[in-house]
Structure formats: structure tokens, C-alpha cells
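Encoded as C-alpha cells, here's the structure I'll be asking about.
Incomplete set of chains, arranged as in the complex.
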Amino acid sequence: MVIIMNPDANRENIENVIAAIEANGLSAKVMEGSTQKIVGVIGDKTRIASVPFDAMDGVESTVSISKSYKLASREFHPASSIINVDGVNIGDGTPVVMAGPCAVESKEQLFEAADIVKAAGAQFLRGGAYKPRTSPYSFQGLEETGLKYLAKAKERTGLKIVTEVTVVEAVELVAQYADMLQVGARNMQNFGLLKEVGKCGKPVLLKRGLAATIDEWLNAAEYIMSEGNADVVLCERGIRTYETYTRNTLDLSAVAAVKHLSHLPIIVDPSHGTGKWRMVKPMALAAIAAGADGLMTEMHPNPAKALSDGPQSLTPEHFRDIMNCVNKMAKFMREENIINW
Amino acid sequence: MVIIMNPDANRENIENVIAAIEANGLSAKVMEGSTQKIVGVIGDKTRIASVPFDAMDGVESTVSISKSYKLASREFHPASSIINVDGVNIGDGTPVVMAGPCAVESKEQLFEAADIVKAAGAQFLRGGAYKPRTSPYSFQGLEETGLKYLAKAKERTGLKIVTEVTVVEAVELVAQYADMLQVGARNMQNFGLLKEVGKCGKPVLLKRGLAATIDEWLNAAEYIMSEGNADVVLCERGIRTYETYTRNTLDLSAVAAVKHLSHLPIIVDPSHGTGKWRMVKPMALAAIAAGADGLMTEMHPNPAKALSDGPQSLTPEHFRDIMNCVNKMAKFMREENIINW
């Protein structure tokens, strides 16, 4: 941490700042220039994270210069992590694809979707049994019934199951049926839920919050990991910006950023990221080219009848085309050794 | 809802859209111009909220034109609501002030703060017993011990207690100690928590999410109200923008917007909204001038020693000055009949 003093800060102001630093067992170093004076803090920053230097006389502002997450950082774990989800590896160089309807609506719909997902070569079936919806009057999901359909779809196809959990009380139940628990964007800083999935014994897919910085996202992963669960996969799904043409702005540079800052695998959801099915294919290919470890997309046997998020759902034909192109491109990139970091 | 067709949509495309509307028990009206064709939907929009018109052939996009919340809307309840919190009215024309430390740190700190808050004329003591923190390694609050201190501070001063609840499991406990439960910005779309506080029997202070639209915020209020709890007070606390000088961008126009769209009272938190104690006074006065029903501010007996959020905490002297100015201005505005909407 660096503490920037006002140009008119006096000797006493600076000594008080130094005293506050040393009182927390750290050491301080002062730099004085002609127009600026700064005080650097040396040592374990977590010990002074809460000291309000900004409120001390003579202090203009403070700048934090180190990360507050550790287990999620590449510095702590230099090799890229490979997460094993019931036998399927995420992060080993071959992209995984998680596809299926936004919401589980019926057994028939889910089985039909699962068969298409399986036939196209994807590894995971996704589908929401618990749906976080802006309005209390929108469809909220089939809950345990939906989980049971997912488990049956796994029996039928062998696809691994990833599904969202939205409340602490449901974590245990969802963990019984699913291979991987998804924490959605709206819950990225639901710290109670993060801690609970940190104890559930199953891999976790952690979506980026609607307006979360990469730093906050990795800290959210840290919440899960600090409870003992190292099997965290990140999912970029678009951030909120001023642009209204797309539902969100898919931030593919987050893939490169996460690869630099963290050892955790990262996948991309171009369906939620754009909100338009026409954009799913170009953004899926771009995500793979950027180095993503996989994709999550919505696919509905009949998107014009979907109960939620229809506009961003692919038809089976579109989905097969995307799977085909994504796999060809990923194979080409591996063979040509086009690595990204 | 209005459905905008592609310029090259054909007769069949339009008929399919109409059929989908009518299949949901609503009626459609087509408008055809020289370069655009649109289909309007008439009737209860909640019945087609999930129909994915965007995915139908010939559809360019859809525009939603009515609100999805009802109980929170001024149309439903034209008179402004006054919320009674253990005898203190919020929304009756006299601003309420909720003040205290960000986090409850000790009995001594809390009692000292409570005495100052009371003496300055505020009505509510605030203080976090459960703290949602970005990093798992930051101070997370005293939990039930903190609640007990808050209850004792109420006994001592008569101040009403407002405190945050972050997890469903703690709602019942917090409701035993507090007069008003706060749902924080990070939990504004934690729908499980919203439903639970909707059943708790105590008034709720609902902070705006970090990047929530006003529409989403009022829908979050609708979640609480649809469980039977009409005692909701909104709190603007700054939104996330590209500007880095302030911690958030305090959106005071949200006060005027909420007053137009909803009957619920709204207060403003200039401490979190700016992140700088120097800005609390001008923004507090601006909030009152904009028509806010009250303020929430951080005040710490000794901000330079606060365990969290020190930089935005006021000293007792600053707080007394603000209380004095706010009360004078509110009285002047009432007497001069300077009303805002």
C-alpha cells in the first residue's frame, strides 16, 4: 500500500501515519519529492487492510498495490490447474462445452435437449432448476423435480450435469444430483452461498458478477477455496456497460487477464454475454481463440417456445454447427501450437 | 410489448408472431409503415414475459414498455407510503437520519457512537454485525454478539436499530434484535434473502445494487412486498461507473425517479456513495434538497481507528454540523413549501 500525502502535509502528519503503520507491526518508508510526499508500507498488507489512512490529517489518498486473494493467484500456484469433474477434465487444453436449455421445463424438453447436446459432442448438460429472475412473477424453476430430470438425463446420456444453486439451503440437495454447482452472476458476492459451496465437495462454476471487477471475481473464488474446495472454474458471461445493443458486453479480455493472474480454468458464456443467438457463434470462436478452456451456451430443442431466455438460445442446427467449428478450431490451435500466454 | 419486425419480414412471419401472442390469450395489433412493421401486444404482459419473440423468423427485436412490478408502483398505490419503524415515521416529510459505525467493533465503541448519534438528534443507530467483505480475510463482523450490543445501545439511548442481514439463516435472529433489517447492495438480487425478509415481520431497508437499474431495484422491492411485507424503504448508495475519484457515483436523480415511479420512501447514503468523508456534507444536503426522506451515514467516534470503511466515516464534530445543517434546510424547505414532485 502506498499513502499519498497532501502537498501541504506537515512533519507531524507524516509521523502519525508512520506510527499507525508501525503499530500494526509493519514498516514504513517515506519518499519526499519537491511536490509530493508518499509513504510506502512494507509487509503483509492484510494486516492493515482496514486502517483508514484516508481519514488521517494530511493524507490525500491511498493506493492498494497488491492482491487480496492468494489461493486463487498464479503466484501461489504457478501451474495451470486442471479440474476433474466426474472424469471430464477442464483446463487440459481441450475445450469443454456445457450446453442445454436455460431452464429445465419438462422431462421431454430436457431429454430432447440432452440427446442433441450429447450427439453434437458436448461433455456437459446445463439447465436451471432454480432460476434467479428479476421479477417475482417470472418462472422460478422446477426445483427438486428439475434436479431429478437432470440426473435422469445423465443416466440416459452420460453427460455431466452443471446446474445453478441460488440459496444456501439448497446446496446439499443440488450437490446430490449435480456434478458441478454453478454460482450465478447475481450471487457472485453472496458470501454465505460462496462459503457453503466451498464445503459441498463438488466442483464449482463461478460466474462473474454483473458489474464485478476481475479482482472481486478472484476474491469470490478465494471465498470458495478458503473453505477447502480448490475445484473452481470461472465463467465470463458479460458485464454491464452503457451499450444497449447487446444484453451485456462480453469481456473476452478477461480470459487473458485471468490466465495471467490465476491458475484456475476459465470458460465463456456467449449466450448470456450477448443476449442474441446470432452472436453466439462468432463469440464462441473468439473465446476459444482467446484461450478459454470451454464454453457454456444455451441450446433449446425449440427456442421459440422456451420459457425463459429464448432470444439467446440456439436451435439444434446452430448448435451442431458451432460445436463442429469450435472443435476444428481448437484442434488446429493445438496442432499449430498457437498458445496464448 | 412491441415486436419490431425486420424490413424483409414476410406475411407468414408476421402471422406466426400474431399466433404466438394469441396462443397466450392476448391480442395483437399490427402497424405497417413504408420501411417498418411492428406488432403491438395488448393485455397482461406477465403472460408473455417468457415468450422468445426475438428468436422467431422475421423479428428484429422486442421492446418492453410496461413495468414488471406492481405492489411497489405508484400507479398501484398513488399516495406516498409512510413506514412506521417502532414509532418513527419514514416518509412523512421530516427526514430521518440513520448513523453509526460501519461495523460494530466493541460495546465501548458502539455506546460512544450511540451517545453521539442520539445527542445530535438522529433517530436510528446503524452498525454492522454481519459484514459482506470482498476478501474472505477481512473482518466479517461480530455476528450475534454485535446484535446484542446494538440492542443494549437501544436500551441506553432509545435509538431505533437498523442492521444488515446477509444470509437467510440469520434473518430470524437479526429480526429479534433489530427494528429494521437492511439488505445490502451486494444482496439486492439475492432472491432467497429478499423472500425471507419479506416474511420476517419487520421493516426492511433495501439498498440499491452496485449496478442495478431503478427497474431492477423496484422489482427487488416487489419480491419483499409480494411475500406480504409492505414496509420497504429504499436506499440509494451510489452506482458503479467508470469514474474512479469517488468510490461510487451517487445517483441523486434516482430519488426523483423513485418518487415518480413508486410510493415507497427513499433515503440516501452519501458515505458509501462517495467513499470520502469530505463529500458527505454536500451530498447529504443535496439529497435532502432532491427530496430524500432521510439519510444513512457512517459516523465513528474515532474514524482513524475504525476497522472498516474508515475513509468515509465522519468524526463526531462533522456529524453534528451535518445534522444541524440538514435539519435547518429540511425545516426551511417545509416552511417555504419547496416541494419536489
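Think of it as A and B in the order they're written, each chain with its own count starting at 1.
The criterion applied here is as follows: a contact is a pair of C-beta atoms (placed from the backbone, for glycine too) under 8 Å apart; a residue touches a chain by one contact, two chains touch by 3 or more.
Quick caveat, the model's predicted, so the values are computed rather than measured.
Asker: For a quick check: 2 copies are placed, so what copy number does the complete complex reach in this file?
Answerer: Every protein chain is the same sequence, and the full complex holds 4 of them.
FYI, only the chains that are shown with their structure count from here on.
Asker: Averaging only over C-alpha atoms, locate the centres of subunit A and subunit B and give their separation in whole Å.
Answerer: Centre separation, subunit A to subunit B: 26 Å.
Asker: Under the stated contact criterion, what part of subunit A meets subunit B in this complex?
Answerer: 20, 46, 49-56, 62, 68-69, 132-139, 166-169, 186-187, 189-193, 209-211, 215-216, 219, 222-223, 226, 240, 276-277, 303-311, 313
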